[in-house]
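Of the protein chains in this complex, all but one are displayed in their positions.
Entry: chain A
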Amino acid sequence: MSEPIPAIKKFSDLANPTIFLGLTARIVPFLAVATALMFAFGLYLAFTTEGDYQQGETVRIMYVHVPAAWLSMMCYSIMAASALGTLVWRHPLADVSAKAAAPLGAGFTFLALVTGSLWGKPMWGTWWEWDARLTSVFVLFLMYLGLMALTRALDDPAKSARVAAVLILIGFVNIPIIKFSVEWWNTLHQPASVMRMDGSAIDGEFLRPLLVMAGAFTLLFFTLHFLAIRNEIWRRRVSAQRRLAARMANRES
């Protein structure tokens, strides 16, 4: 954008789309480079560290499966925070943020389901089981698709914003269900082993690549989220200007 970038003096200035666009143009190149470097390092670690004594090579699936699953929940949490921003503070970018995050969340949830299935077949002997963890993540995937359809079904973003925000907040109940499903019910899925009150139960050999890959995926998410918010701001400007053009054409005729 060639427009001059106004200075950011306080947090609420970020609500100004023009300021946000300026900020995105400055931050995204750094985020993109950091993402690429982190992925290069993560993939190097993922394929140079040792296999597990029981799981063998398939432990390497964990380095993409766990970050994707973690992002699927983080993305929904960001959407829930955005929904609060829409309903409580009427922040003009909150709805844009929630709408832009939904396809990313759907993508990472899909990846978590696919890689989980590819890990389940050799380790559990089955591609899929309708147990608590797998089913609740599948429900999360369907919720992302539903929210994508809803936010794109109505022409007026102001109308769809409130409906989507309410639905996002209702759906947030699924996030603790996913997190604790492995403790509340009998499931094939293993219980939490990285984030535990008594410390991680994973050996450093596997934890290092896992954390680097999780960092890389998280950076990728924020890079894409910034860009997707920018795209959505542009899209709304295009439709506003098209409406303006139509009004002007009407007046002239």
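In this section, contacts are C-beta pairs under 8 Å (C-beta built on N, C-alpha and C of every residue); 3 or more make two chains touch, one makes a residue touch a chain; residues count from 1.
In this section, contacts and distances are computed from a predicted model.
Q: Refer to UniProt and select, among "Na+/H+ antiporter subunit D", "Simple sugar transport system permease protein", "Phosphate ABC transporter ATP-binding protein, PhoT family" or "Heme exporter protein D", the name of the complex member that is left out.
A: "Heme exporter protein D"
Q: Which candidate, A:77, A:126, A:190 or A:241, sits in contact with the chain we can't see?
A: Of the listed residues, the one touching the omitted chain is A:241.
Q: Looking at the full complex, which residue from A:41, A:110 or A:128 touches the chain that isn't shown here?
A: Of the listed residues, the one touching the omitted chain is A:110.
Q: Just the residue numbers, please: which parts of chain A touch the chain that's not shown?
A: Within chain A, the residues that touch the unshown chain are 3, 18, 56-58, 60-61, 64-65, 68, 103-104, 107-108, 110-111, 114-115, 118-119, 121-122, 220, 224, 227-228, 230-231, 234-235, 237-238, 240-242, 244-245, 248.
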